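The complex appears here minus one protein chain, its other protein chains still in place.
Take a look at subunit A:
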Amino acid sequence: MSVGIDIGTTTTQVIFSRIKVENTATSFLIPEMKITDKKILYKSEIHFTPLLARDKIHLPELKAIIESEYDKAGIQKDEIVTGAIIITGETARKNNAEEVLRILSDFAGDFVVATAGPDLESILAGYGAGAAEASNHFTARVVNFDIGGGTTNGAIFWEGEVIDSFALDIGGRLIQIDQQGVICYVSEKITPLIHYLQLELVVGLKAKLEEIKALTDAFAKIFVQISSSEDIEEEAVKLFIGHSHKGLKAEKIMFSGGVAEFIYSDYEIGSMKDVTLFGDIGPLLGYSIRKIFEKDQHRLVEAREKIRATVIGAGSHSIKISGSTILFDEDLLPLKNIPIIKLAENEDIEHMFNGIGEKIKRYGDIPVALAFKGPKSPSYGQIKEMAKAIAANAVGSHPVIVIVENDFAKALGQTVMNMLNAGTRVICIDQIKVDNGDYIDIGKSIANVVPTIVKTLIFKQ
């Protein structure tokens, strides 16, 4: 049983799903454990995130919402094995994020991700929206834009895998409008763009439809430019959070998040009254995007999940299963927040491990995981060399944690273990892809494989 809790700028949601792991190989082959089924058992209502102030979450109220959803679903806290709580969008940058996680940690099982950076959020939303499957289905690069209240999270998928992820300060609630049609909030993140467009969108003024539409049209154009890999205006580039996109062209485009509900509908906007349905610019942004893609209909793919994409991604797509022939020490698990040191691939194994000791030392008392791809089918000599280098870099009482992409973790782990003093613990897993700057959680084993969650917390360059 897996739980996904998504606390966003605007909404808070909970889902529960059941994940089935099965051996997919015939009995004459080495077992191959795979996630064979993900079934969503319960989707919560979509709650507004309770806020005390714009930058502070109302903790007791939030706790009450989550508690009531567990009750409604009829699920006990101890049934939860895995999952993810993620705090997303603008909320994640708020100072009380840690507090939120502390009060909610009871609700999750032994193995739950606690925080999310914008990149991880982008990836989870893309999986939840169904962009990974769509990239296989259409044999195309598929970009998913998850447009929330405060931010838009973009991820591009190819062959079912993420090839780029990024986030932008574009959202439905960056401008808020009251019942009388007066602007009551403009996020400072978009004021440079508003000036650039020479629009008069200022708190206290009566909002004009053309003015707001000029802004949402500008946002919509940015999505076209990103997906078609066209140049983006300098003012718009500033909306990227942390880092820009890689500039990959995507043949198919998908939208999720609250705003997407207005893209795939026939909601018409004729007056300010239609705009201010939720007191923000979300409906109009959706409308602008729908209009701009009207000529390009064939590129637009409907997301499987829209407003719930991130929470579903968090609840059922955050887990990856390791290869089946691995080496681990059950007593050591679960391991949480292990930083990754990724080695550059090199034919010369000695060269590959050069200077690794220094890097490990920088983490001081924190155990780290060494990660690399490794040869497809290493020779015994190569295994020995890799093991020697790994053993030489083992630090005192820390467990040795190694993550490789190709299928040889058992051979490597066993060889490393033979080289170390008895008592040094070794975890060596394969078929997991990680990058520098990622963190990994490794859960307790299920049928000789371990579930892992790779967390991309830091802004990538």
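The definition used in the following text is that a residue touches a chain if its C-beta (ideal position, glycine included) is under 8 Å from a C-beta of that chain, and two chains touch if they have at least 3 such contacts; residues count from 1.
Keep this in mind: contacts and distances are computed from a predicted model.
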{"item": "Omitted chain, identified by the protein name its UniProt record gives, among \"Ethanolamine ammonia-lyase small subunit\", \"Anti-sigma K factor RskA C-terminal domain-containing protein\", \"Carbohydrate ABC transporter substrate-binding protein, CUT1 family\" or \"Nitric oxide reductase F protein\"", "value": "\"Ethanolamine ammonia-lyase small subunit\""}
{"item": "Of A:Ile383, A:Ile429 or A:Val450, the residue in touch with the unshown chain", "value": "A:Ile383"}
{"item": "Selected residue (touches chain absent from view) among A:Ser187, A:Gln414 or A:Ser445", "value": "A:Gln414"}
{"item": "Absent chain, residues of subunit A that touch it", "value": "28-30, 139, 159, 325, 327, 376-380, 383, 406-415, 417-418"}
